[in-house]
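Heads up, one of the protein chains got dropped from this complex, but the rest are sitting where they should.
Let's look at chain A:
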Amino acid sequence: MTHSLQDMRQQAAVAAKVFVQRDYTSGTMCQFQTKFPSELETKIDKQQFEETIRTLNNLYAEAEKLGSQSFIEGCLACLTAYTVFLCMETHYEKVLKKIAKYIQEQNDKIYAPRGLLLTDPIERGLRVIEITIYEDRSFTR
């Protein structure tokens, strides 16, 4: 967390929380709905929001992709009785790190200045993207 975000958390009070739910139309793959929540209408640009969600969706799709690389990794893991999972970082975990970095970057650049905070979905069991709306009090625009 950057210094400014910490300050904001300590000074500002939580006005509301918005939850972006999962989108199951393509199956059990991790995707989130791009529908723009009404509570955010006054806070952020619709395009900006959809861009963030779409990028996150692409990243999650990349994590779960069934490509040749994951196939080779899977076969190798099977041959070693899956003990490689104990020593190596899996492909999914690598992408999760990328996602965490992306979310922090988005928070710093776009959401924090508008009094919003995105919570990494992994902290909510990949069920929702929690967006906290802070009261418009203690920081200048």
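Note that in this section a residue touches a chain if its C-beta (ideal position, glycine included) is under 8 Å from a C-beta of that chain, and two chains touch if they have at least 3 such contacts; residues count from 1.
Following the convention adopted for this analysis, contacts and distances are computed from a predicted model.
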Record-based protein name (UniProt) of the chain missing from this complex, from "Aminomethyltransferase", "AP-3 complex subunit delta", "AP-1 complex subunit sigma-2" or "Palmitoyltransferase": "Palmitoyltransferase"
Absent-chain interface as seen on chain A, which is shown: 17, 19, 22, 24-28, 63-66, 70-71, 73-75, 77-78, 81-83, 85, 90-93, 96, 122-128, 130
